[in-house]
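Each remark here refers to the structure printed beneath this line.
As you look at this complex, bear in mind that one protein chain is not there, while each of the others sits in place.
Right, chain A next:
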Amino acid sequence: MRLLTARLSARRRSRFAGPVVLMFALLLTGGLYTALSPASADDATSSDTDTVAKGRELFLVGCSTCHGKNGEGVDSTTGWYGPPLVGVGAASVDFQVGTGRMPLAAPGPQGADRRHVYTDEEVEALAAFVASLGPGPVVPSEEEYSPDAIPEDEREEAIVRGGEFFRTNCTACHNFAASGGALPGGKYAPTLQGVEPKHVYEAMLTGPQQMPVFSDEVLKPEEKRQIIAYLRNLEESPAYGGAQLGSYGPVSEGMAAWVFGIGACVAFAVWIASHTARSTRKGAKA
């Protein structure tokens, strides 16, 4: 112990001493807080009307500026300031607010997937309120979107079919590896890697922002689930060829060829050319 303190004290003037002590202090405070603070009250028994009422309160604070106090939309001379939400359904709210696209962080061509402002319960309440304005697509159950719900023996076929649906309907904007693509006017199709199955399903169902609606008549619910199964397979299958280079196709490959390939070749050329011939006579060492 003495040795330890001696060692520590010898380093007390090190330039890392300050940050290290700070880290320890932060860890201690945070740890104590987690250990001692009271667990948050869990009250999931509130009724539907309560949820709608709670959702309305949240809506008035966070959404009504653009969408109107009753979700009727706010019109402006250049188009909708915020579109009406009557009939968009709970699924739409769950997607937009659940992925952090709404409330919109800033006006722009497209709302981006940003920090999630609302908790799951709050999103649920908002969705219940908007759903109460008019009938619309409901939030899908896990059974509907989860690839795990597909029976084991049908899963492989589902993935193959999902791939076909994906390539026919989705790759044109979202890219072959679901890594996203550009659309005109600063809009874009975001990456689908790491997006929750529920949100992918809801996006197809409601067609948020630039995306077209793939209604249940166009893509049946099980076909949507197959697409999600294919997406998960894409994420989970190993990178067979090696580093994926962003999965952007030939552009990043070309860059790699120039930077790594030609770069390394030229570096070796410089190395070879900078070495002169060294001649040693035979037997000179013996």
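Points worth noting:
The rule we apply is simple: a residue touches a chain if its C-beta (ideal position, glycine included) is under 8 Å from a C-beta of that chain, and two chains touch if they have at least 3 such contacts; residues count from 1.
Here is the rule we go by: contacts and distances are computed from a predicted model.
In the listed set "Molybdopterin-dependent oxidoreductase", "Cytochrome bc1 complex cytochrome b subunit", "Iron chelate uptake ABC transporter family permease subunit" or "Hydrogenase accessory protein HypB", the entry agreeing with the UniProt name of the missing subunit chain is "Cytochrome bc1 complex cytochrome b subunit". Listed residues A:6, A:36, A:106 or A:273: the one in touch with the omitted chain is A:273.
Of the listed positions A:174, A:198 or A:225, the one in contact with the omitted chain in the full complex is A:174. One of A:17, A:32, A:218 or A:251 touches the chain omitted from the figure, and that residue is A:251. The set of chain A residues touching the chain not shown comprises 109, 156-157, 159-160, 163-164, 167-168, 171-177, 179-186, 188-189, 230, 233-234, 237, 239-245, 247-258, 260-262, 264-266, 268-270, 272-274, 276-279, 286.
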